[in-house]
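Heads up, one of the protein chains got dropped from this complex, but the rest are sitting where they should.
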Amino acid sequence: MLDVGRHPNIELLAYSEVEKIEGQAADFRVTVRRKARYVEEDKCTGCGACAEKCPTDVPDAFNEGLGTRKAIYNYFAQGIPSTHTIDADYCRQLIGKKCGICEKTCQADAINFDQEDRIIQLDVGAIIVAAGYDVFDPSLIPEYRYKEISNVVTAIEFERLLSASGPTGGHLDRPSDRAVQAEIAELEKRAKKSQRALDKFEKKYEEGSGKFYENYKAGQYKDDEDYKKWADKYAGHLAIVETLNTLKRKAETFAVAKRLAFIQCVGSRDFRFYPFCSGYCCMHSIKEAIIAHEHEPETQSTIFGMDIRAVGKGFEEYKARGGNKSEISYMRGRVAEITEGSGNNPIVTYENTLERKVESQEFDMVILATACAPTKAVFELAKILGIELDKYNFVKTNPQSPVDTSVPGIFVCGCAGSPMDVPESVAQASSAAGRAAEMVFQSQPEKEKAVA
Amino acid sequence: MPDMKDEDIRIGVFICHCGSNIAGYLDMEELSEYAEKLPHVTLVQRNLYSCSEAGISEIKKGIMEHDLNRVIVASCTPRTHEPLFRSSCAEAGLNPFLFEMVNIRDQCSWVHMQEREDGTNKAKDQIRMGVAKAALLEPQEPIMSDVQIRALIIGGGISGMTAALSLANRGYEVVLVEKENKLGGMLNRVNKLGPTMTDASDLVDGKILEVTEHPHITLFTSAKVNAAQGFIGKYQIDIETESGIKKIDFGVILIATGASVYTPEGLYGYDGQRIITQLEMERLFKKGLDPGIKNIVMIQCVGSRNEDRPYCSRICCQTAVKNAILVKDQIPEAKVSILYRDMQMYGVENEEMFRDSRAKGIRYINYDPARPPEVESNHVRVYHALLGREMSLSADLVVLSTPLIAHEDATEISQILRVPIDENGFFLEGHVKLRPLDFATDGIFLCGSAHFPANIREAVAQGLGAASRASIPLSQGSVVVEPIISFLANEDACIACGLCVALCPYGALEIQKTAKGEKVHVIDVACKGCGCCAAACPQNALDINHFRDRQIFAAIEAGGAGAR
Amino acid sequence: MEIVEHLLDISGIGRNRMQLRWVSSAEGQLFADYITQFSEQTKELGPFDPEQFKLPLTAIEQTLSSPRIRWLIGMTRELTEIENVYHEKLEEKDYKRLLKQATEEEYHKAMIVEVLRKGPHSVHEMAKKIGLPIYTVSLRLNELEKHGQAELTGYDGSTPKFIGLAT
Partner (left out) sequence: MNKQFKPKILSFLCNWCAYAAADSAGVSRLQYPPATRVIRTMCSARVDPVYIVKGLESGFDSVFVGG
C-alpha cells in the first residue's frame, strides 16, 4: 500500500468516483468526482492529533460497527493516503451545530470546512475494474437468526474481533458480553452523574443521603419540594447502582469464547441467493479457527460444510494441520437452524450426514462464512462503463481471455470478475495490467512501436 | 569503500515536534541541548513538522548553510519517511546514504506517554546512538545494471504460449524453448475443455499458429536449457537445440514447464485398459467412445491427499465432472457414478458444471478414505459413507482421477537456474499470497501448473500475469538496486569456503577466481542486504553497506554508555 | 542463538539476560507484551555489571568469533538436512550435542588464553582463576600447545609455568 502511495507513476485519487467515460480503447476521457474531504491533501500529514480531540463518536465501518471511530478519521490506522477525512453526516460543524475543535487542534491548518466536490477529467488509454465485492448479508437467511442472536457473527466481524488492531485488540470477547460491558459503562456514567447531584444536596443540608432517606420515608419532611426532589434522586441512584452491581457480578463469569462453530456456504451454493461457490470461505474459516486457537489454546472449532474446499497451493496441508494441531473438527452436513440457549449460547441444529442423524450442539459463538456478493454499485458502474455483467452480476469474462471485459480496452481483475482468493486476485491483477499495456502498445502509431 | 579517516565530520540533528505527538510527551528543550553536546554535531534544529514542505526546506537550508556531511532526523519511523528525507538530502547535494533516522515518535513518545523523564532519556540515548552510527556512514551510489531486452520462456504449454504472446505483442524479443517437438503441452492430449466444452485443439492450434508466426518470437522445439549463468538483466543461457548449443543473453526468464499426470501404478488394479486415468479417458473420447459402454465408475483422489502427496491437485474434480457430462451427452443411458471424498468444484463455473452434471443423472457417492472402494473384475464395491451401507456398482470402465505431479525435469531446471522447489517438487514462488508469479530471486518468473495445478482460466491468467511482471525490468531497460547490500570488506580474510553461498536465500553470492585466488563475489543486483552472510562468515570477511559491523558496534557502545 | 544462551549459562551470566522473539508486523500488542515481560524479567535480574564478568565476556566473544564455532553454526542446514555424498546426515540432536561440546571447549580455551595473557601461570593457578577442574584445564592446555597458542616457559620450583603465544 505504501509503495502505491509513494510510486511516482501512480496518481492515487482516494475518496473519488467515476461518473462518466467517453471515447474508445486507447483513447478514453474519464470524468471523476473527487468527493470533499474537508481536509487539504497537501497540508495534512496524517498525524492524527485531530482525531484524538474530536468529541463525536461514530460506528466504525472498518470494524463492521463493532467499535467506534471519530467524525474526523483515517479509514484504518495505517491507511494510505494518510490524509484524514471528515464524515459530513456526523461532524457537528457540518450538520449545523458549533464545534471546530479539529480546526483549532490541527497545527498544519489542513481543515477546510467549505471544501467542495471537485470534478476532474482524465485522459487514459485503458481502464481496469478492480471494484471487489460485498459481504453477503446473512440476515436474509431467517433460520440463522443473525440479527437476533448476538453471538452469531459474520466471518468479517469475527476477523475484526480477532485482529490485533480490532475493537477488542484480538481478545475474543463474545458480543453478548461486550453488550453487557457497554451497558455497565453507561450505567457507571449515570451513577456518577446522579452521585454528583446527591453530593450537592448533601452539602446543602449537611446530611448523608442514606440517613435523610430513612427520615424522609418515615414521613419527616413531608411535601417539601426540594426534599422530594432529593428523595426521588436518591431512589433513582439506588436503582442504577443495584442494576450496575448485578451486571458486574454477571460480568465476572464472562470468559473468552472457546467453543466456535463455523458455518460454511452462507448464501453460497444456495438457490435462494448465490448458487455458485465463493472459493475462499472454507480456507478463511480454517485460518480463523487456527488463529483463535493460537490466541486461546482451549479453543475448539467445528466447521460445518458440504465439502471443505481447500484447493490452493499448500491449502490441503493447512486444513490437515488445522485438524491435527488446532482442535478443528470438520462436520459434513448443512446447518438447518440456529436457536439461542441459556447464557446467550447459540445452539446449532444440523444433519450429520456421515452418521445420518440430526444433531444439535451448543457453542459459545457461531461464525457465518458469508458468500462473495457483487458490489451494490456494480450496476451503476457497468452502465457508466458499458460493460456486460454475467447472470450473477459479476463482470462477464470468458475462460480463454479471463481479464477482458465485453468492451475492448476495459479489463477486470479480482472478485469484481468472479469470486476468488488472494493469490489468484494478485495474479489476475498482473495479467490485467499486462493486457492493458499490450492493448495500449498495439494502438500506438507504427513508428513508436520499435523498442530499443 | 573509501575509509573516512576522521575527515571533518559535520553532523546536523533535526529534532521534530510532529505537532504535539512528540513535543507533547518529551522535553524537547533537553533533547536539543543534549544533542548539541554530542561529538561532531555542528547544528541542532527543531521544527514543527519535518516532513512538511516547510520542514524539508529547513533541512535543505541547514545542509547548505552549515556544509553538513551527515544528517540525522529524529522524528517518526524510517519505514514511512526515510525515502522522502533521503531524496531531500540528495536535492541539497548530500549523498542520500549519509543520512540516519532516529525513531522518537512511534517507538518512544507514543508508547511512553506517562513517563516523560524516562521517555526523554530514551530519546537522548537513541539520538546518541544515531549520531555514533552516522559518523561512520559512507556515501553510496545506487547500483544500476542494464537489462538485455529479451525474455526466455521455458515450456510451450498454454501458459507459456500466452506469456510469450503477451510479451511479444508489446514489442519485446521472446525466445520460447519447448522440450517436445510440438507446442501445446498437456492440451494436446486433452479432448474438450470445461466449462464451455470447446475443443482443446481449437484453442491450442490457434495459439500455436499465433506463436509460430509472431515476428518477435523465436521458437526452439525439441530443445532444452542445460546451463545458465548471471542474474536479472544479464543471463547467459545455453540452449541445446536439434542444431547444436545456442548461447543467448536474456534479461528475464519465465518458467512455464507445467506438470505431468501421476500414473497410479498398483492402485485399484490400474491396467490402462479397463481401469484408466482421466488423461487416457481424454484419448478415448478423441478416438470416439465405444457406444457399448453402459456403466462407468470414476474414483477421485487416487494417489493424492495422502502421506506421499498431501496436496489436493485442484483440477481433477473438474476434469472428472467434465468427462462424466461428455459421456452422458454421447451415451444418455450410460450409468456414470463418481466416488469422491470432497467435490472440489470451487468458483462460479465449476459449481455450475457440477449442478448440470447432477441434472444429467450422474451419481455422486461419498467414500471414506479409511475404507477406500475395491475394484473387481466387472464391478466396484464401495461403502457409501452417507447411506452407511456397502454398495456394488457394475463397471465396464473405471476411470481414476489422479493428481498432477511436478514435471520430472523440474528438479534439474531448479538447479540450473538456482530457484527453489517445494516438498512436492513444484516451484516455490516468492510469496504464496503477495508474489505468486515471482521467485525470491528477482528476474525469474513462474506461471501455470509448474507453480501448482491450474485449469485453463488460471493458466492463461497466470501466463499474462507473469509476462506483465517480467515486463517491468524489460520496460525500464535497467534495474536500480538500493546500495544496502553485502560486499567483501576484507578480501584477504575470505577463504572461499562457500558457507555464505549456501546460506544466501536470494542466490546473490558466488565464488569467482580473482588475482588473489578464489574469493566470494557479491551479485549486487540480486542481493537484498539481509546480512545473514556477514553474520555467518567465519572469517568476518563480508560486511553490509549502511549496516557495517563497526557502525553497529559504535551504536551499541554509544547506547550503553548513556546515563542509567 | 541457542549457543549464545548456552554460553551465557555456563559462564554464570545466565541465559535470561537475552531473549529472541518472533513477531509479525501486525502484532503490535504482542510486541508490547514481550517488551513489558522482558523488562520486568531484567528488573528482577538487577543491573548487570560487566566488570564482574570481565573474563567470561571476553572469552564468550572470542568463542563466538572463532572460525571453528562460526563454521559449525553456519553448517547447520548442510549437516542436518542436506545429505553428503555418502547419503549421511546428522540427526538434529546429535548435531546440537556436538555443537554444545565444541562451544564449551572453545570457551574454556579462550578463558585460558585470556588468563595467560596477563603472564605465566601454572595449571593449578589457571584452574583456580577460571574455576574449572584441573583435569579440564590441562586437557585444553595441551590442545592450545598443539595449535601453538600456548607454551611451557619454565619451572617455578617443581611446577611448570605456561604463557600464551600470539597466533
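Which chain is which? They are A, B and C, in the order written, and residues in each are numbered from 1.
One rule holds in what follows: a residue touches a chain if its C-beta (ideal position, glycine included) is under 8 Å from a C-beta of that chain, and two chains touch if they have at least 3 such contacts.
All values reported here derive from a predicted model rather than from experimental measurement.
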### Query
The chain left out touches which of the shown chains?
A, B, C
#### Entry: Listed residues A:31, A:115 or A:165, member touching the removed chain
A:165
### Task
Give the residue, chosen from B:46, B:70, B:86 or B:112, that touches the chain omitted from the document.
B:112
### Summary
Among the options B:64, B:387, B:434 or B:561, the absent chain makes contact with B:561
### Message
Give me the chain B residues in contact with the hidden chain, please.
### Response
77-79, 103, 105-108, 110-115, 118-119, 121-122, 125-126, 129, 484, 528-532, 534-535, 544, 547, 549, 552-553, 555-557, 559-562, 564
### Query
Considering the entire assembly, which residues of chain C contact the chain that has been omitted?
1, 3-4, 13, 16-36, 38-48, 50, 53, 57, 60-61, 64-65, 73
### Task
Provide the residue numbers of chain A that touch the chain removed from this figure.
77-78, 164-165, 169
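Definition applied: only the chains that are shown with their structure count from here on.
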### Query
Measuring from the mean C-alpha position of chain A to the mean C-alpha position of chain C, what distance in angstrom results?
53
### Query
In angstrom, rounded to a whole number, how far apart do the mean CA points of chain A and chain B lie?
30
### Message
Per the contact definition, I'd like the list of chain B residues that touch chain C in the complex.
### Response
111, 497, 499-500, 502-503, 536-540
### Message
Considering only the defined contacts, which chain C positions touch chain A in the complex?
### Response
26-30
### Query
So in the complex, which bits of chain A are touching chain B?
2, 6, 43, 45, 47-49, 107-108, 269, 275-277, 279, 307-317, 320, 332, 353-354, 356, 390, 392, 394, 398-403, 418-420, 422-424, 426-435, 437-438, 441-442, 449-452
